[in-house]
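Just one protein chain is left out here, and the rest sit where they should.
Chain lettering (A, B, C, D and E) follows the sequence in which the chains are written, and residue indices restart at 1 in each chain.
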Amino acid sequence: MFTVKIRESIMIAHSLPDPFFGPAQNMHGATYVADVEFQSVQLTEQNVVLDIGEAKSITKNVLSQLNYQNLDELSIFEGQLTTTEFLAKYIHDQIRIASRDIFTGTIKVCLGETHDAWASYQGD
Amino acid sequence: MFTVKIRESIMIAHSLPDPFFGPAQNMHGATYVADVEFQSVQLTEQNVVLDIGEAKSITKNVLSQLNYQNLDELSIFEGQLTTTEFLAKYIHDQIRIASRDIFTGTIKVCLGETHDAWASYQGD
Amino acid sequence: MFTVKIRESIMIAHSLPDPFFGPAQNMHGATYVADVEFQSVQLTEQNVVLDIGEAKSITKNVLSQLNYQNLDELSIFEGQLTTTEFLAKYIHDQIRIASRDIFTGTIKVCLGETHDAWASYQGD
Amino acid sequence: MFTVKIRESIMIAHSLPDPFFGPAQNMHGATYVADVEFQSVQLTEQNVVLDIGEAKSITKNVLSQLNYQNLDELSIFEGQLTTTEFLAKYIHDQIRIASRDIFTGTIKVCLGETHDAWASYQGD
Amino acid sequence: MFTVKIRESIMIAHSLPDPFFGPAQNMHGATYVADVEFQSVQLTEQNVVLDIGEAKSITKNVLSQLNYQNLDELSIFEGQLTTTEFLAKYIHDQIRIASRDIFTGTIKVCLGETHDAWASYQGD
Partner (left out) sequence: MFTVKIRESIMIAHSLPDPFFGPAQNMHGATYVADVEFQSVQLTEQNVVLDIGEAKSITKNVLSQLNYQNLDELSIFEGQLTTTEFLAKYIHDQIRIASRDIFTGTIKVCLGETHDAWASYQGD
C-alpha cells in the first residue's frame, strides 16, 4: 500500500449549540491543520500515487470554501453540529468528489485542532 | 472510520533487567508522550466519536498512576520487563477498562520515548 | 541566561475589520498554540527559573479569559484590531501582571496560528 | 497489534526526467526524513517487537547506500523515476531483506520530503 | 520586541567540493525548511509587524530562484561553498533587499536540513 500525504490549514469560526459542548457552545474558532492522505495499492506509470500538484490544488480549493468563514452562517451546514469529526468527513467527501477523475483509492483527512487534539475521517 | 486523538505525557523511572537491553539494564527513566486514539465507524448524535473531555479525563487518570513513579517498585509490574511496547499495551488496557461505559471501538496508544523512537499498541 | 518554556492552546473567534486584512475581515477564528517563555539570569535556591506549576497555573488562568470567546464581543478589546501580534502582547502583559510576585525577568509569548505562521512579543 | 517506529534521515540528489514532473525534471535534491515502522501481533520474550538497536542498525545501513548520492548515477535505479513513493518501497524492500532473520511482520516506510508532504509504502 | 515568522520549503541539489565535507563532496541534495522571522519594536497602525501576505510573497519569490535547482550550476554561487549557513545568509540578504520598502527591522532565516540539524543567519 502506497500513500501520499499533504498538509494545509484553515481558520474558521463556529459555535456548537448543544449543552454537551459546554463552553464550546459560544461563538469561538479554530485553526484546522489538515493532513490529507491518498492511499493506493499501485502507482501510475510515473511512479506516483497521483499528481501531487493536482492533489494540492483540489485540497486548497475545497478548503478555501471554509477558510475565513463563520460556519454557522453557511447554508450547507444549517442544523449541523460542525464538530471536528464532522468537518473531517465533510472535507473528505468534497475532496473525494473533486478528485474522482484522477484518484479512486482511499482518502483520509486528519484535522489537528490544537497541539494536543486531532480528529480524522477515512473512507474508501 | 472516524478517529479522535489526544496527547498527554508522563515521566517515569525503571530498569530493564535482562542482558538483551545493554545499558538500559541500569535504573534510568523516560518521558512518554502518549497519543491515545479512539476509532469508531459512527458518530454519536452530537457528531463526535466520544466525549473528548471524558476521554482526556480517563487518560489523565490512567497515566497519573504511572507519572513520577519508579515502575520497578510498582507491584502491578513485578517480574515484568516494562518496555515501551509493554507499557503501551498496559495503558491501552487500562483506558479500555476505564472507558467501557462510553466507548466500545478500537483504541490505539502510541508512546513517543525520544525524538526518534515510538512504540504503540492497538486493540479492538 | 536560563529559560523555562511551557505550551498551552486556546480557540477563539474574531474579525479584523480593516480592508488591509482582506478575507480576514470576516468573522473567522483561530487556535493559538501559546509558547510562554520565562528568562532569568539566575536560578532560585531550588535550581529553577520559577515554579513551573505556578507558571502553568498563571498561564492557564490568563488564557482561560480568552478561550472559547468571540474577541469582538469582549469590552477589553473594543476598537482594537486583535491581530496575533496584538494578542501576543496582551497575553504577555497579563502574564507579567499575574506573575509579578514570583518572577521579574523577561517574558516571551509566541502564538502559533497555523502550521506555517507564528507571531510573538517579548518584553522585559 | 504492536508497532515500533524509528526515525533517520538522508540527503540525496536526483532528477525526474518526465514532463509530468515540471520543474522537478531538473537535477535537484531532497532530505528524506524516514520513519520506519515494524508491526507485529506478538512481542518476543523480552517484551519487544524486535531488537530496536538491530532495527536502527539495519535501517542506517540501508539508508547509507543512498545518503549523499546522486540517484541518477546509481545503476540500481537506471531507467527508473525515483519518486518519493518509489523510494519508500525501495527502502522498505531493502529493510525487509536485511531484517528477515529477526523480523517477519509488516514494515512501513514513510518519507517526509518537506514540512508539508510525505509518501509511504507498507508491505506484509 | 514583536516578531512574525513564516515557513516555506525548497528542494535543491549541490555539492560541497572541499575535503572538509567528506561524503558531502558528492553531488547530493537537501530539502531546506525555511523559517523566516521579521522582528520589530513597534507595530503598524493595523497592529502588525508587516503585511504577512507581502512577507510570504517576497519569501516565496526569493526561494523560487533556488527551488528545484542544482546550485553548482548557478552563476551567482560560482566558487562558493553553498553550505546551509551560507544559504541562510544568502536568502536573508535577498529577502532584505526585496522587502526594504515594507520592512526595516531585523530578519532571521533558519534552514532546517534534516529532523536533527538547522543553520540560521540573523542580520539587522
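One rule holds for everything that comes next: contacts are C-beta pairs under 8 Å (C-beta built on N, C-alpha and C of every residue); 3 or more make two chains touch, one makes a residue touch a chain.
Every value quoted in this text rests on a predicted model; they were computed, and no experiment measured them.
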Which displayed chains the hidden chain touches across the whole complex | A, B, C, E
Touching the left-out chain: which of C:18, C:51 or C:93?
-> C:51
Residue ranges of subunit A at the interface with the undisplayed chain | 115-116
Please identify, in ascending order, the residues of subunit C that touch the omitted chain?
-> 1-8, 43, 46-49, 51-53
Can you list where subunit B touches the absent chain?
-> 7, 9, 11-14, 23-24, 26-31, 33, 67-70, 73, 112-116
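As a convention for this text, only the chains that are shown with their structure count from here on.
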Going by C-alpha centroids, which chain is farthest from subunit B? Tell me that one.
-> E
Residue-number overlap at the subunit A/subunit D interface, same or different (half cut) = different
Weigh C-E against C-D on C-beta contact pairs and write down the one with more.
-> C-E
CA centre of subunit B versus CA centre of subunit C: separation in Å?
-> 31
For subunit C paired with subunit D, centre-to-centre distance based on mean C-alpha positions, whole Å = 40
What whole-Å value do you get for the distance between subunit B and subunit D if each is reduced to the mean of its CA atoms?
-> 28
In subunit E, residues with contacts to at least two other chains | 7, 115-116
Could you list each pair of chains that touch, in label order?
-> A-B, A-C, A-D, B-D, B-E, C-D, C-E, D-E
